[in-house]
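Comments concern the structure below.
Only one protein chain is missing; all other protein chains are in place.
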Amino acid sequence: MIIRMKKNASEADIATVEKRIVQAGLKASISRGESLVIIGVIGDITRLERDVIAEISGVEEITRVSRPYKLVSREFNPTDKQIKIRNVIVGKGNFTFIAGPCAVESRDQMLATARIVKKAQCQLLRGGAYKPRTNPYSFQGLGEEGLQYLKEASVETGLPIVTEVTGADKIEPVMKYADVIQIGTRNMRSYDLLQQIGEHTSETQMPVLLKRGDNATIEEFLSAAEYIAKAGNENIILCLRGIRTFESGSFIRNTADIGIIPVLKKETGLPVIFDPSHAAGKRDIIPSYSLAAVAAGADGLIIETHYSPQTARCDGEQSLSENELNETVSSCRHMLKFLRQS
Amino acid sequence: MIIRMKKNASEADIATVEKRIVQAGLKASISRGESLVIIGVIGDITRLERDVIAEISGVEEITRVSRPYKLVSREFNPTDKQIKIRNVIVGKGNFTFIAGPCAVESRDQMLATARIVKKAQCQLLRGGAYKPRTNPYSFQGLGEEGLQYLKEASVETGLPIVTEVTGADKIEPVMKYADVIQIGTRNMRSYDLLQQIGEHTSETQMPVLLKRGDNATIEEFLSAAEYIAKAGNENIILCLRGIRTFESGSFIRNTADIGIIPVLKKETGLPVIFDPSHAAGKRDIIPSYSLAAVAAGADGLIIETHYSPQTARCDGEQSLSENELNETVSSCRHMLKFLRQS
Amino acid sequence: MIIRMKKNASEADIATVEKRIVQAGLKASISRGESLVIIGVIGDITRLERDVIAEISGVEEITRVSRPYKLVSREFNPTDKQIKIRNVIVGKGNFTFIAGPCAVESRDQMLATARIVKKAQCQLLRGGAYKPRTNPYSFQGLGEEGLQYLKEASVETGLPIVTEVTGADKIEPVMKYADVIQIGTRNMRSYDLLQQIGEHTSETQMPVLLKRGDNATIEEFLSAAEYIAKAGNENIILCLRGIRTFESGSFIRNTADIGIIPVLKKETGLPVIFDPSHAAGKRDIIPSYSLAAVAAGADGLIIETHYSPQTARCDGEQSLSENELNETVSSCRHMLKFLRQS
Partner (left out) sequence: MIIRMKKNASEADIATVEKRIVQAGLKASISRGESLVIIGVIGDITRLERDVIAEISGVEEITRVSRPYKLVSREFNPTDKQIKIRNVIVGKGNFTFIAGPCAVESRDQMLATARIVKKAQCQLLRGGAYKPRTNPYSFQGLGEEGLQYLKEASVETGLPIVTEVTGADKIEPVMKYADVIQIGTRNMRSYDLLQQIGEHTSETQMPVLLKRGDNATIEEFLSAAEYIAKAGNENIILCLRGIRTFESGSFIRNTADIGIIPVLKKETGLPVIFDPSHAAGKRDIIPSYSLAAVAAGADGLIIETHYSPQTARCDGEQSLSENELNETVSSCRHMLKFLRQS
C-alpha cells in the first residue's frame, strides 16, 4: 500500500499515518520528495483497514500495490537509483563495465587477468572464489584463498571487487574482501539467503548484484530484490544473464533476455546490467550481445575474461581474450557516445 | 554432403561427379565461385557411397553435413544473399524497414496507413488479408478484398507488398497481388505448405518471408527454410518474432529472440530481420527492441503501424502511431549510420 | 454466447431467438436436451446486443463464454461424445487401442505389423503415408502407395484406419482410404488446414484425430478443435503426445502431458487419447506411460508398433515389438477392468 500525502499535509498528519501503520503491526517507509511525501506500508496489509487511513487529515490518495514488490518499484521510487562503489558510480546514466575470470584459479591467473581488465578501462573486477557447480565433482573454487588473490589484484589495479556468495556462511568472509556481493542465478530463489545478505549489509549498505534465476519471471526477479531491500539494503544491481528455454543447446547456452532490459527499466529505478557471457556461452557472439544490450538501455555489462581462455578451469568457451575484451569495450563505448548524442 | 573440387578440376570431372549423384537417385546443386567449385548433394545421402565419389579425379574434399539444411547454410553458400524486390534490395549490407497494419481492415485504413509508412521512408508495406487467429470467432481478415486494398495502397505509394499466405489455396491469389509471400509463425512447421510455396514460386523466384515458429529451434527454423529452397526458391528472408517461454505474460507478449540474430548470421547467408511488434506486444518497448535488433546485426525490421492504433481491429496494443514510427525509424537509421562508420 | 431457454419456452420463442441471431450476421446452433434447449451463438458476438436477446420471451439466461471454444466445450455439450468408426466406438466410457507403425514402409511391413495389431486386439490401425519430417531430406512417406498398403492391411484384418493429412491436397486421397483423419502436432495451428478438413468431412462426418501442438496451450488445443467443429464436424478425438520443454533430451523425447488428461476431460466431452510413443521416445518407458494415462482417465492409447523395430525407417526407438505390444495392451486392460470395478 502506498499513501500519497496532500501537499499541505502537516508533520503531525504524517506522524498519525505512521502511528496507525505501526499499530497494525506493519512498518512505514516514508519517502520525502521536494513537494511530495509518500508513505509505503510494508508487511501484510490485509491487517490494515483502508478506511482507517483514508480518514486521517492530509491523506491525498491510497494505492493498493498488487505486485509483490514495493521498495524496488519505480512506482514507489520514481527516480533512478545511483549506487556508489568506492569511486565508481553505477546507474542513473552511468555505464559500468565489469570484467574478470569466471573463477579465481591462482594468484598468477588472477593478477594477469586483472591487469587486462584494468587496461581495458573496465571499472569493476569480477571473479568467483566460491563456485556453485551442477556437477558436485567439478572445481568448486578456491574459497577464501581465492578472495585473497582477488583482493591483491584489487589493490594493485585499484578496481573494486564483485564476487559471489553461495551460502550464508560465506557472507562474512566475502564482506571482508569484496566491494559488491553477487548472488548467482541458482540462488535467486533462496529467499533465506537473500534476506540474510540484506540484513548483514544493512549497516554498511554494501551493494548487492542480484542475478536473475534462469527460470524466474520478471515479477519473481523483482520480488527477490525486494527481499534484500526489505531486509535493509536497497543498493541492488539487477543482472540479466539469459534464461532456460527449449532452445538452450548447441548454438547458444541460454536464451538471451536482452528484451527484458527495457521492461525492468520501466518497473524499477535500480540499475540493470547484462551478462553476455552466460547468455551466449560462445565467445564469438558476445560482442553482438554486448552491443544489443547497450542499445536496449542496459546500465552496464559483466563480461567473463581470462588472460588465457584456452586453459581456463571453467567457462573458457565463453571467456574473452585481452584483444576481444578491448574491442568489445571499445565498440560499446562508441555506441554509448552515439546514444547520448541522439 | 558437400563436395569441394580441386582448383584444377576439369569440366569432365565435375560432370562425372554430377552423373554419379544422379545415378544414386539424388540431385546435384553446383555452385561456381571464382576459383572454387562446390557441389551439394540433395536427397537421402545414405544411398550414396562416399567412396564412389572420392575416387573421381578432381575431387578435393567430401564433407558430410550433419545438419538437415544445406542450400541455406553458409557452409554451402558462404556469401550473403541479396534479394531484389522491385527496386528494393534486402540483405548483403542493406537494411530494410517494413511497416504496415497487422490486418487490412478497410480501404481507408489501408491507404491512410500506407501513406504513413511511405512518409517514414520505409521500403516495404505489410498488411494481412488472411489472418490466422487462435480464436475461430475472431476477425479472420478481408481475404481477396484485402489484397485489392493492399494493391491500391502499393500502387499509390510505390511500396512493394508483403502479405501472408495461410493455406495452399491462398498461394495463387497472394502471388497475384503481392511482392513477397509471408509464412506466419503458426505455419512454420507446415512442411507441405512450405514446399508448395517453394514450388509455386520456383519460376518467378518471388521472395518468401519466413517467420520463426514460436517454439522452433534454430535447426528447425533453418530446416523449414531448406524446404522452400529445396523446392526451387532460395529467395528467403528469415524473420525472428519472439518465442514462447515461461515468461510470456503481463509484461511482454513473447520472449524477444534478439540474441538469435548473430547466431543465424553465422549459420546462413540469408537476410535476417526482426519483428519487434510481436516480440514486445506493447507499444512502448518497441523502440528499444528495434535498436537492440539493429545493434545485434539484423538486416531489417518489420513493424506494425496503424493510422489509429486505438481503433485497430487486431493487435492495436502493439501498433505504432505515425509519430512513433517516425521516431523509431529515424533512431534506427542514426544507429545504422554509426555502426557503418565504426 | 450461450442462451438457455426456459423449460416452458415455445418453439416460436426459439425461432425468434434464432432469427435475431441470424439478423446480426451470426449463426445459431440449437441443442435440445430432454427438458432443456440451449442455443449457442457462433460468430463475432460483439455484433449482437445482449439486451435484444434478453427481452425475447422464453429466454432464461444468457452466458458470455469468454473462452474461444464453444461447440467442443462441456459447458455447451455437457455429455461425453461417442464417436463411431465402423463397428468401433470411441469415447463415452469406451477405451480404444490404436496401434501400427510410424510410417508405412512397404506392403510386407504394413501387413506384418497389422497382423500383430489385430492379434493384440487393438481396435484401430495407424500408419503414416504422408510424413511431416523436420529434415527435408528424410524419408517423407510412400504417399498414395502407402495408403493402398494400409487399405489392404485394413481389409485383411478388419481394422479401421487412422492416417495423417499433412496438407490440403492430401485430404481427398486420405478420405478415400481412411476411416479417421489424423492432424499432426506440427499442423495443429494451421487453421486453414483444420477448417478445410472440417468442411471436407462435414457431410460424411468422418472422425478427425487432432494431436496437440507440442507448444500449444490447453486453450489453443481446444480452439483448434473448435475450428473443425465450427466447419461442420464435431467427431473429434483429442490426442495428447507430449510437449516441448527445457527437459526434452537424452532421457525422454518430450515431456509427457499425462496431467492434461483430467483437465481436458473437465473442459470437453470429446474423447481424449494419449500417445505414449511420442511422449516417451524410448521403448522401455512406454508401458509405464500407458498405465499412467489409463489411470489418469484417458479414453484410449495410440501406440507405435513395428514387426521389426530395429529395422524401422522412422522412430524405431519408440516402436514396440509384438511381445511388448501384447504386454502393454494386456496390462492396460487389466487396469481398466480394475478401474471400472472400483
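Structure notes:
Letters A, B and C mark the chains in the order given here, with residues in each chain numbered from 1 onward.
One rule holds in what follows: contacts are C-beta pairs under 8 Å (C-beta built on N, C-alpha and C of every residue); 3 or more make two chains touch, one makes a residue touch a chain.
As the structure is a computational prediction, the values presented were derived from the model and not from experiment.
In the full complex, the chain left out of view touches A, B, C. Per the touch definition above, the residue from A:113, A:223 or A:255 contacting the chain not shown is A:223. Looking at C:16, C:31 or C:255, the residue that reaches the missing chain in the full complex is C:255. In the full complex, the hidden chain is touched by chain B at residues 215, 244-246, 248.
Chain C residues in contact with the hidden partner, per the touch definition given at the top, are 215, 217-219, 242-243, 245-247, 249, 251-252, 255-263, 266-267, 279-280, 284-285, 288-289, 291-297, 331, 334-335, 338, 342. Interface with the hidden chain, as seen from chain A, comprises residues 42-45, 68-70, 130, 132-139, 166-170, 186-187, 189-193, 196, 214-215, 219-220, 223, 226-227, 230, 244.
Just so it is clear, only the chains that are shown with their structure count from here on.
In a homomeric contact, the two copies may use the same or different surfaces; for chain B and chain C, over half of the interface residue numbers are shared, pointing to the same surface. Chain A and chain B have Cα centroids separated by 37 Å.
Chain A and chain C, compared by their mean Cα positions, are separated by 49 Å. A straight line joining the Cα centres of chain B and chain C is 33 Å long.
Of all residues in chain B, those that touch two or more other chains are 215, 219.
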